[in-house]
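Have a look at this one.
Note that one protein chain is taken out, while the other chains of the complex remain in position.
Our next item is chain A:
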């Protein structure tokens, strides 16, 4: 049995040994020539290649596309038009009235996304924090509840959208319950307010487990002694939360805020499946606008979609830098 295990082990490692033997001499020469810095470059190279092919080149291409016109997909079918696409997106007669903008759908999507982000991030952070605080307590079945709250994170966004559409549609589960309770059925997803609330609620439900986990890790890193010292000092629970828990949770909080903000701006899949941007354009968010302009509409305009995505990227970069600045300042203040 031991002999068989040894043979199996050799069979598995044999190809690796061959590769190792083949790359060893040139790597030794390379290390002698460039030192350990050069070796680091060798090990980073595969990752950099993947990053280059799948992130950097598309990013540059996207920027190039944003300065081209026409409906063709291939670059040689498109004409260079400079910053015209950006001008088209940003041109308005009166910035307080969307209808006067040349690309009013873009502004609708921007307004919808901003509203969505404000509500969704606030709700997400609040609910995640409350859930983390509850799960951090010594409650019965804590492990089970942690798994339950994290479970939606494992679902594909399309599945999330389908589940909730099945619940919220005209003949869905929710209406079945309301009818059984003797109430009038509601057309949830055809109502502007309910549809918006559904997108906020569903995306919060789908992602809160992840943020709860980050906050829970932060809560568990706060030494128990600090709470016991506060208990000896007769500190009321709200003051403990405000003066001890929240400040010490700061770095985790900043991470959660940045990630929730970025994902909020990028929201697409579950909302597209759930409401399709409707009713009308009431849940049309920026990523869906980009997708529809670039690929789905009859008069597709990849250049305009690329310009919109560049603008969205710029906003995300600014938001991220702002958040990082805030969190570093907070950490610096704590260290002083």
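In the analysis below, contacts are C-beta pairs under 8 Å (C-beta built on N, C-alpha and C of every residue); 3 or more make two chains touch, one makes a residue touch a chain; residues count from 1.
Keep this in mind: contacts and distances are computed from a predicted model.
Novice: Any idea which of "Sarcosine oxidase subunit delta", "Na(+)-translocating NADH-quinone reductase subunit E", "sn-glycerol-3-phosphate ABC transporter ATP-binding protein UgpC" or "Glycine--tRNA ligase beta subunit" UniProt assigns to the chain that's been left out?
Specialist: Missing chain, per its UniProt entry: "sn-glycerol-3-phosphate ABC transporter ATP-binding protein UgpC".
Novice: In the full complex, which of A:59, A:130, A:148 or A:229 touches the chain missing from this view?
Specialist: A:229
Novice: Mind pulling the chain A residues that touch the left-out chain?
Specialist: So the residues of chain A touching the unseen chain are 223, 225-226, 228-236, 239, 243-244, 247-248, 334-336.
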